[in-house]
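Written out below as structure tokens is the structure these notes cover.
All protein chains but one are shown in place.
The letters A, B and C name the chains in turn, as written, and every chain counts its residues from 1.
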Amino acid sequence: MNIRYFSWVKDKIGVDNESISMSKDIKTVNDLIAHLKTISDKHNNALSDTSIIRCAVNMEVVNFDKPIDEKDEIAIFPPMTGG
Amino acid sequence: MNIRYFSWVKDKIGVDNESISMSKDIKTVNDLIAHLKTISDKHNNALSDTSIIRCAVNMEVVNFDKPIDEKDEIAIFPPMTGG
Amino acid sequence: MIKVQKNDFNIGHEISEITSKNQNIGGISTFIGIVRGGNNNSLNSMTLEHYSGMTEKMLNEIDNEAKERWDLIETKIIHRYGELFPGDQIVLVITASEHRKNAIESCQFLIDWLKTKAPFWKLEDSTKGKNWVEEKQSDLDAASKWKS
Partner (left out) sequence: MIKVQKNDFNIGHEISEITSKNQNIGGISTFIGIVRGGNNNSLNSMTLEHYSGMTEKMLNEIDNEAKERWDLIETKIIHRYGELFPGDQIVLVITASEHRKNAIESCQFLIDWLKTKAPFWKLEDSTKGKNWVEEKQSDLDAASKWKS
């Protein structure tokens, strides 16, 4: 599963995208974030405060209880500041 | 006293301005309009429905009880439709 | 700043004049009023009559009131008069501020007030003949919501 990062989430993790292997335990965005936090201190630090983390599945911002699977395009980023 | 007319008030009266001699009876805009209506049928027709008549004294829209005197610049017109 | 003129205006030029002089603008709102034509519209032309002198006075008053009510860096009102044709620009309002809310609200305020407070009268010349445009209740309602 490929995951894209933007803004300071990208800066803190240090890459703008990465592939992780899916496991049966990762059923929702919540599960994914919990898993990502175990990868490294950088991941844990970047994703520690989920109140300022947003997730898009297939280019649509979703709640963290959203079910995901391997074919989904996942992106994780801070609140958007367009305009 | 010089009076300017605009829009259909001007069209109905037939002139865009005219001078009338002030009398002691003309103390307010109301008095002036009552006087103007006696000048001709055209005046009477143009000014018959005061709900759609506005008056500016010295370039400021006023209520019809506004006192006026000979030095004032008077204009009579329909509701404005700018913008 | 206000202008009452026969000539057309160019929005790009008018905005540049503002942005070139002010470094702290974060948002610019504009409104352009246009003579509607086309479709089933039988309008040939629209002639704007105005009360020269009073127009400038009223526009300056409205402009100053906007600057008192909102934190604005610059404002501009350009209102044309004379004979205009379908598609022609009638009026331009520009408001510039640090934060967008002030520009957006004051731009709406200015155009709402112009509709009922600026001494212009519109004579439509259409296939049905010549007709002075009447005041609209919706315009009075729009203006009245800004009463302070």
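Simple rule for what comes next: contacts are C-beta pairs under 8 Å (C-beta built on N, C-alpha and C of every residue); 3 or more make two chains touch, one makes a residue touch a chain.
Quick caveat: nothing in here was measured; it's all calculated off a predicted structure.
Here is the thing to keep in mind: the chain we left out touches A, C in the whole complex. For chain C, the list of residues touching the undisplayed chain reads 10-13, 15, 19, 22-34, 36-39, 41, 86-87, 98, 100-101, 103-104, 107-108, 111, 138, 142. Residue-level contact of chain A with the missing chain is found at 4, 6-8, 11, 52, 56, 59-61, 75, 77-83.
Operating definition for what follows: only the chains that are shown with their structure count from here on.
Between the CA-based centres of chain B and chain C the separation comes to 27 Å, rounded to the whole angstrom. Chain A and chain C have Cα centroids lying 48 Å from one another. Of all residues in chain B, none touches 2 or more other chains.
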